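Note that one protein chain is taken out, while the other chains of the complex remain in position.
== subunit A ==
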Amino acid sequence: MSAKPKLYYFAGRGKMESIRWLLAAAGVEFEEEFLETRDQYEKLLQGGSLLFQQVPMVEIDGMRMVQTRAILSYIAAKYNLYGKDLKERALIDMYVGGTEDLMGFILMFPFLSAEDKEKQCATIVQKATSRYFPVYEKVLKDHGQDFLVGNNFSWADVHLLEAILMVEEKKSDVLSGFPQLQAFKARISSIPTIKKFLEPGSQRKPVPDDKYVETVRRVLHMYYDVKAN
């Protein structure tokens, strides 16, 4: 196993993108193996690499880790992005839970019918502006610090930036009522590791397109009939 973490997933965002963000934010170089064919996936399955027969899978520190949350938690803790104690970790976990739920609405978006896409877009914007963004806006306003938790850069900040950018891709002016988040976005984007990740040529993946949807369906034999949530 190489010294660098190795990510097994499609050449697209999906559930792996948050992991790419976090590794990048931590300044950790990683390799990727992209699933393109059903055969590749079956080979991984037969080889016993996928604990629950699913990707994402990340080879890291001698482990074949699966389950996005478990992987993210491990990376956050290893690279000191998980707070200084149990209570800070609890706050980070809560905040990440929120942004994860928000990004969950976007995750299935590419697989929806054209009609459902329109509906879902409205849902995403509504949830972002009425349920999630106000929370983080208030957190930042209340403590006046640069970062969400403990006056220190953490996983929560990375995850929130990722969520903000994803929602902006659906509605470019979605931050118009959130001055704190606008400042937050500018600040976090200029952190050197994040700035690098946001530049062309990084391992950040583009907005999922039809080719991505096709690949996922072909490899997994799933997600043919996805409904809006």
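Quick note on the criterion: a contact is a pair of C-beta atoms (placed from the backbone, for glycine too) under 8 Å apart; a residue touches a chain by one contact, two chains touch by 3 or more; residues count from 1.
Just so we're on the same page, contacts and distances are computed from a predicted model.
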Record-based protein name (UniProt) of the chain missing from this complex, from "C2H2-type domain-containing protein", "Proteasome assembly chaperone 2", "glutathione transferase" or "Methyltransferase type 11 domain-containing protein": "glutathione transferase"
Residue among A:R38, A:K78 or A:H143 touching the omitted chain: A:K78
Per the touch definition above, residue among A:D61, A:E118 or A:E169 touching the missing chain: A:D61
Per the touch definition above, residue among A:K43, A:K87 or A:H143 touching the missing chain: A:K87
From A:L51, A:V207 or A:M222, residue that would touch the chain that is not displayed: A:L51
For subunit A, residues in touch with the removed chain: 51-53, 61, 63, 65-70, 73-74, 77-78, 86-87, 89-90, 93-94, 96-98, 101, 131-132, 135
